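Remarks on the structure that follows.
Only a part of the assembly is drawn; its chains keep their places, and the rest are absent.
As written, the chain order gives the labels A and B, with residue 1 at the start of each chain.
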Amino acid sequence: MMDVLEALRLDELSHGLANLSMFPYFDMAHYIVSTMALREQPGALEVSRVSPLACWFSSMLFCFGGAVLSGIMLAEPTVAPLSNSTSVLLASVIWYLVFYCPMDLLYSCAALLPLRLVLSGMKEVTRTWKVLGGVTQAQSKYKDSLLVMIAIGWARGAGGGLISNFEQLVRGVWKPESNELLKMSYPTKITLIGAVLFALQQTHYLPLQKHHLMLVYTVFTVVNKSRMMLTGSSTSPFAPIESALYKTLFTGHSPYAALTEEVKQACIDNGTTTNKPTAPAATKESSGNGSTSGQQHVTDSAVRGRNSSPKAKEASENAVTTGCKKTD
Amino acid sequence: MMDVLEALRLDELSHGLANLSMFPYFDMAHYIVSTMALREQPGALEVSRVSPLACWFSSMLFCFGGAVLSGIMLAEPTVAPLSNSTSVLLASVIWYLVFYCPMDLLYSCAALLPLRLVLSGMKEVTRTWKVLGGVTQAQSKYKDSLLVMIAIGWARGAGGGLISNFEQLVRGVWKPESNELLKMSYPTKITLIGAVLFALQQTHYLPLQKHHLMLVYTVFTVVNKSRMMLTGSSTSPFAPIESALYKTLFTGHSPYAALTEEVKQACIDNGTTTNKPTAPAATKESSGNGSTSGQQHVTDSAVRGRNSSPKAKEASENAVTTGCKKTD
C-alpha cells in the first residue's frame, strides 16, 4: 500500500519534472552561474575592461558553448544560438550586470552561498535537458548510432568545458598543456555519464522510462553538486570506480606501471573544473598542485621529445629545472 | 531647383554605384592590396621562400577569409571559394606576381603611394558589397534575426582579420595574446558598423533606401581610408564616441576604474590592423607600444593567474621583469 502510493507520487513527480520548462528561470540561473564562472577566471576582469566585446563573446561561449560545439559536429549553423534573440538578450543582460553592474550588486548577491547553492542547483537541472536534447537530436539524424548519440549529448551538455581552449583564446589566454580530455573535470564526467545513460535509454538498452531516468539523473546531479559546494571537496563520487576500471583496463605493459600509478593519483586527487564556479581556495590549491605534477609528465616529456629546434629544447629544459627549484 | 537637380544626380550616382560590378577590376584591387598586406607581415617573405604552398594558402585566406568564416558560421562548405575558378585563378596570379615577379615589378609599382591610394580605395568599395552580401545571405536563412545578419555581414567583410590567428598559424606564427576581438583594428570596426547599418536597413528599422546607404557607406569608407593613408594617422574617427560609450557603459564598479582608464587609453591610441598595408613606420611604432602596454595587463595577469605549472609561472614572471627593464 505504502510503496504503491510512493510509486504514484514518484511517477507524478517525474512527470512534473519532465514537463518543466527551462525558460526563463532555469536558463537564467544557467546564464548567471556560467557568467560568474567566467568572471572568476583569472584575467577575465581585466579583459572585461580592455575589450567588452571579447568578454561578451567569451560569456556567450560559456552560455551556449554546447550548442556551438554540437553545431560543428552535426554541420549545423554555429550562429544558430544567436538566432534565438530572447535567450541571447537575456544572457547579454546578465553578462552586463555580472561584469558592469553599479556597486557590483548582482555578483555580490549571487556570490552568497545560499543563493549560489540554489542557482547552481538550477543550472544542474538544465544539464539534464541539454544532454537529452543532444541525444534526441543525434538520434533523429543517425538512427540508433549509439556513439554519435553519446558524443552529441556530451557536447551539448559540457560544450563550454570541451571548447575551453578556444574560449580562452578569445580572451588572449592559451594553455595547450591542459584540456578537458586530458584531465576531465567533474561536470564533464557527470555529463558524459548522463549522455551514456540517456543514449542507452533512447535505444531501449536501458529498461527505464525517460521521465524516470530524468528524475533520477537530475536528483543525483543536484544533490552531488550541492554536497560538493557545501563540503568544498572536489573528489568526484566516481573516483573509486574510475581507479578500479583504470587499474584493470589501462595498466597493460609494465615499464610504465610505476609512472602510471603516481600520475593517475595526481589526476584522481583533483576533479575541479573550468566552469565550476564554487571550488573554494583550498580546492583550487590542491588542483593546482595536482595538475602541476600531473601535467608535468605529459607536457615536459612531450616538449622535450618533440621539439627539434634548440629554442624549444632550451625552453623546456629551463621549465624542468625551474620546476624542480620551485618544488624544493 | 538646385537641390532637386542635385538629388536627381545623387540618385543616379547611387543607382550607378549599386549596379557596379566588382569583377574584375575591384576584385583585382582587393586581391592586390590583400596580398601586399600579407607580404608586409614580418616573416611572410621567408615563408614565401620556404614553402610557396603555405604562402599561397595564407594569401587565399587574406583574399577569401570572409567567405570561409561565414561558411563555417552558416554550415556551408568552406571550400566553396575554391569552386569559383576564375576568382581563385585571378587571386593566384596576383599572389604569384606580388611574391615572385622578376625584378619585383608589381610590388614596387603598386607600393607607390598614388597607385596604392587608388587600389586601397577600390578595396574599400568591395567591402560594401561583401558586407551587404553577408547580410542578405543571412537574412535568406534567418528571417529578421538582426544578430545573425550582423554577425554574418561582419564575418564576410572582415573575415581575414577575424581569423588572423589561424591564418598566422599556417605560416608558423602563433600570437594568442592578440586577436581582433581583444583589440579591434580600424577595418574590423568600420565593417562591424557597416554590418549593423545594412542589417537595420534590410529589416527596415533604418528608413533609407539600399542604394543610398551603399553610396553613403562607400564614400565614407573610401574617404576615411584615403585620409588615414595620406595623414598616416591611425586614429579612428570613432575614438571620441567609443570612449564616451565606454565611460558610460563599461566602468561599472570602482576597483578597476584606474586600470581601466589607462588600459583603454592604450587601446584608443592605436587602431592599426593586420590587413591594413599602409600604416607607415611611425604608426606601426605607436601601435606596437600601445599594444604592449595594452595587452600586458591582459596576458600577464591572465598567465600569472591561470597557469598552475611552475614552468609557465616562471615564464610570465620573467616576462614582467624584462618588460620593466625594457620600459625603463
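Observations
Please note the rule applied: contacts are C-beta pairs under 8 Å (C-beta built on N, C-alpha and C of every residue); 3 or more make two chains touch, one makes a residue touch a chain.
Computed from a predicted model, the values in this text were never measured in an experiment.
Each protein chain is a copy of one sequence, and the assembly as a whole in this entry counts 3 such copies (shown in place: 2).
What we mean here is this: only the chains that are shown with their structure count from here on.
Rounded to the nearest 5, the angle that brings the Cα atoms of chain A onto chain B is 120°. Separating the centre of chain A from that of chain B, both taken as means of CA atoms, is a distance of 34 Å.
Interface residues of chain B facing chain A in the complex, by the touch rule stated above, are 72-75, 138, 141-142, 145-148, 151-152, 165, 174, 176-179, 181-184, 246, 249-253, 256, 259-260, 263-264, 267, 294-295, 297-299, 301-314.
If you check the complex, the residues on chain A that touch chain B are 41-43, 45-54, 57, 71-72, 75-79, 82-83, 85, 88, 99-104, 168-175, 177, 287-289, 291-292, 295-296, 299-300, 316, 318-320, 322-323, 325-327.
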